[in-house]
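I am attaching a structure below and will ask some questions about it afterwards.
Excluded from the complex is one protein chain; the other protein chains are retained at their positions.
Chain IDs A and B follow the sequence of writing; residue 1 opens each chain.
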Amino acid sequence: MISAAGLGKRFGDGWVFRGITFQLPERGLVVVLGPNGSGKTTLLKILATLLEPTEGEVEILGLSWGEARRRLRREVLYAHQEPVVLSGTVEDNLFCRDYDVEDALGLRPVLRKKAKSLSGGYRKLVTLARVLACRPKVALLDEPTAFLDPEKRQIAAAHIAEYSRKNLVVWTSHYPSELPPAERLYELRDGALKELSNIR
Amino acid sequence: MSAEELVGIVLNTLYVSTIPTLFSAAVGTPLAVYLHLRGGQAAAAAEAVFNGLVGMPTVLLGLLLYLLLSRSGPLGSLQLLYTLNAVVIGHAVLILPLYLSFALTALKGVEPKVREVVEMFRLGHLGAFRLYVREAAWGLAAAAVAAYGRALGELGIALMLGGDIRYKTRVLTTAVAHETMLGNWDSALQLGAVLLALALAVSAVVNALGFRYRG
Partner (left out) sequence: MSKIGYLIIAIVVLAVAAAVLYVASSGAPPSPTTATQATPPVQQTTATASPKTEATPPAKTTLYMATTTSVKDTGLLDVLIPDFERWAAARGYNVEVRYTAVGTGQALLMASRGDVDVVLVHAPSLEKQYLENGTLKCRDVIAYNFFIVVGPKDDPAGVRGLTAVEAFRKIAQAKAPFVSRGDKSGTHVMELSLWRKAIGRVPDPKTDQWYISAGAGMGQTLLLANEKRAYTLSDTGTWLRYRDKLPELDVVISASPDLINIYSFSIVKPSEAAKLMAQYMLTRGQAVMANLTIAGSPLFTPITKADPKAMEWIKPAIFGPSCVG
């Protein structure tokens, strides 16, 4: 589904990570842990074809990085760690409309409100909904429960877990507890990716 | 000066200020969005050129357009010189770089993550354009106001390309200059006040819209 071999990314002088190799399943939840600055966001952005790898190979849904960037439409989507909210209402922020997703994430009551007037928690939900409502085959979620209060965290985690039954979800976090059960658990640390055994 | 003549001068002024502004916005906005999204050296070079053109002396621009539009010039057959349309053309050329410069700054104020969202969701050129215009709407409006104000207060172009012909191509700035030369300083000041009022009115309107929009 998504695989990488010898993947590396350098910004200027320093390597964020190097020699990353992995294979991700077609569906299920994959969690990537790592301290701040370890390159989780960079990795996800590469998989979303927003950033180009410096070295190594990536295969996304059977396509190379370049082909994926050119030919994929909305099969692979990335949700930013910090909420990204556009001008207009919550409705205007969603490029795809999906009643179930909006309902599951609790956005129905605020659909007509100006998105920028909402709290950080709701803004994060909007960022997530923007991705999930489009039903991508691969959802790359950068710390999806950040900014959420405990109640919203539960709601989001539940929906994401449900979503990962049919699609691949990659979830990054620097916070090991409070994670739903995952198929794979990785740790990105000091520029290397290590698979951890799934002991919970 | 009769009220009728004054109204005529004001309408002339509006004609040669708003049309170039609308033109600049219509042409400049897509161009600015394109340059902003393209990035790279070509875009940076273009931006440097526009910023430089803002400082072009109007006398030079007036001379160039005069040579272009005069009867012995290449576009002489259009008989545009000493009409308001020639002034519109002159003003449009004058304020386009200004609008572009301000618009690019406004677009830069839009957070970079928006670009990633645009790219990722494959919004396409039109979708990206509409999105960016919305995000930068406040800054773009300010750019339009700045461009309008520039055209409103411009004397050299209106004089060189319009001629300040009474009832035909007289606008507020040339009228102020004319009355000053004639020694009618009171009239000149009154006309100047009208000019300022027009400039402030537009600014006030845009501000009001901004408050409502930000909400």
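The definition used in the following text is that a contact is a pair of C-beta atoms (placed from the backbone, for glycine too) under 8 Å apart; a residue touches a chain by one contact, two chains touch by 3 or more.
Since this is a predicted model, take the numbers as computed values, not measurements.
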Touching residue (missing chain; options B:L31, B:A46 or B:L84): B:L84
Residues in subunit B touching the chain absent from view: 8, 11-12, 14-15, 18-19, 22, 70-72, 76, 79, 81-84, 163-168, 178, 180-184, 205, 208-209, 212-213
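Going forward, only the chains that are shown with their structure count from here on.
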Centre distance in Å when subunit A and subunit B are each reduced to the mean of their C-alpha atoms: 45
Residue ranges of subunit A in contact with subunit B within the complex: 45, 48, 50, 73-74, 77-78, 80, 82, 84, 86-88, 95, 114, 117, 130, 134
Subunit B residues touching subunit A - in the complex, by the definition given at the top: 111, 113-114, 116-117, 119-123, 131, 134-135, 137, 215
